[in-house]
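Structure in structure tokens, see below.
Removed: one protein chain of the complex. Kept in place: all other protein chains.
Note that the chains are named A and B in the order they appear, and that numbering of residues resets to 1 at the start of each chain.
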Amino acid sequence: MTAEMLAFAGVAVVLLASSLGVVLTPNLFHAVLYLAAALVATGVVFLLLDAPFLFAVQLLLYAGGVVTIVVFAIMLTERLVGASIKQASRYLINGALVSAAVFVGVVGFLVQMPPVGPRPPWPDDLTVMVGRALVGAFAIPFELLGVLLVIVLVGALYLARSES
Amino acid sequence: MPLGAYLALAALVFAIGLFGVLTRRNAVGILLGIELMLNAVNINLVAFGRFHADLAGVMFTLFTIAITVAEVAVGLAIVIVIFRVRRTVDADHLDLLRG
Partner (left out) sequence: MTPRVGSATLALLVLGLPFASFLLLAVVRPLRRSAPAAAAVSIAAIAGSLVTALLTMSGAAPLAAQQSPSTTWSWIPADGGPMATVGVMVDDLAMTMLLLVTLVSFLVQVYSWAYLHDEPRTSLGRYYAYHSLFAFSMLGLVLAPTFLQMFIFWELVGLCSYLLIGYWYERPSAARAAVKAFWITKLGDLGLVAGIVMLWSATGTFDFWTLFQMASLGSLPVEALPLIMFLIYLGAVGKSAQFPLHVWLPDAMEGPTPVSALIHAATMVTAGVFLVTRAFPLFRLTPDLLTLIAWVGAFTALLAASMACVEIDIKRVLAYSTVSQLGYMMAAAGAAAPEAGFLHLIAHGVFKALLFLGAGVVIHVFHTNDLFRMGGVRGSPWIWLPFVVGTLALSGVWPLPGFFTKEAILAGVLDARLLVPFAMLSVAAFLTAFYMFRVVCLAFFARPHHAGHAHPRVPGLMNGVCWVLGALTLAMGLQQAFFSGHHEISGPGWLPGFSLALAGGGILLAWAMYQRRAIDPARVARALGPIEWMARRRYGLDGLFAGLYRGVLLAFARLIGWLDRYLVDGVVNVLSAWTLRAGDRVRRLQTGQPQDYVYGVALGTLLLFVLAQWGLR
């Protein structure tokens, strides 16, 4: 049991527990908080995968931005407390079955995977590489992303404008 | 940890997210489920990128995060508009597409 394995196990438990919390708790606000926990746990997974830059991005954008947006949306739609879980959800069994089936399908592919060797090292610092790539090989997608964000901004503003 | 462990973790989170999308009644709850699914995808991407020393995995994840944020913004804007119009965000009542 290396330190890495312990860390992975711990993060995995937290991630799974908070994910289950997101989908099972009847109180929507609690669900959002569970989501925040899940997002942070994912960030830690990124850390374990030697991607500290992504850890930072995840915390900033997801755990910070997305959670905030969702909280605002919940408050605006004024339905904080749903009924008990049986009424808050429909057809639990069907959903569970389908989800389990998808999981089994994916795992079926996983077990057929040929074994992969140990992690090769990154040639350079990841952040530097990412930076270089953003203005190099991935410059065009980067610019397009900017355009997309502008469009989304305008669209969201338009959709959510007041009715006057 | 072998690659498979990360992939299995991601698959599990994905399945849990799918369960949330399928069973939640509240529209915002459905969006939360979608968030989980996207998260799982990101884990997958980074894991593959790391184990093949391919920067594309990381870059892809970066863009995915950005786009997801945008999608959440627009999605919630839509939910707010629906709420204004229909006075409900209960997914059972949003059946205007019924044929």
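Quick note on the criterion: a residue touches a chain if its C-beta (ideal position, glycine included) is under 8 Å from a C-beta of that chain, and two chains touch if they have at least 3 such contacts.
Nothing here was measured: the structure is a model prediction, and the numbers come from that model.
The chain not shown here is touched by just one of B:L7, B:L22 or B:A70, and that residue is B:L22.
The chain not shown here touches subunit B at positions 18, 21-23, 30, 91-92, 94-99. Counting over the whole complex, subunit A has residues 90, 94, 98-99, 101-102, 105-106, 108-109, 112 touching the chain that is not drawn.
The rule is short, and it goes like this: only the chains that are shown with their structure count from here on.
Subunit A and subunit B have centres, each the mean of its CA atoms, that are 7 Å apart. Taken together, the subunit B residues at the contact with subunit A in this complex read 1-9, 11-20, 22-29, 31-33, 35-36, 39, 42-43, 46-47, 50-53, 55, 58-59, 61-63, 65-74, 76-81, 83-84, 89, 92. By the touch criterion given at the top, residues 4-5, 8, 12, 15-16, 19-20, 22-23, 28, 31-32, 35, 38-39, 42, 45-46, 48-51, 53-54, 57-58, 61-62, 65-66, 69-70, 72-74, 76-77, 79, 82, 87-92, 94-96, 98-100, 102-103, 106-107, 110, 113, 115-116, 119-123, 126, 129-130, 133-134, 138, 141, 145, 148-149, 152-153, 155-156, 159-160, 163 of subunit A touch subunit B in their complex.
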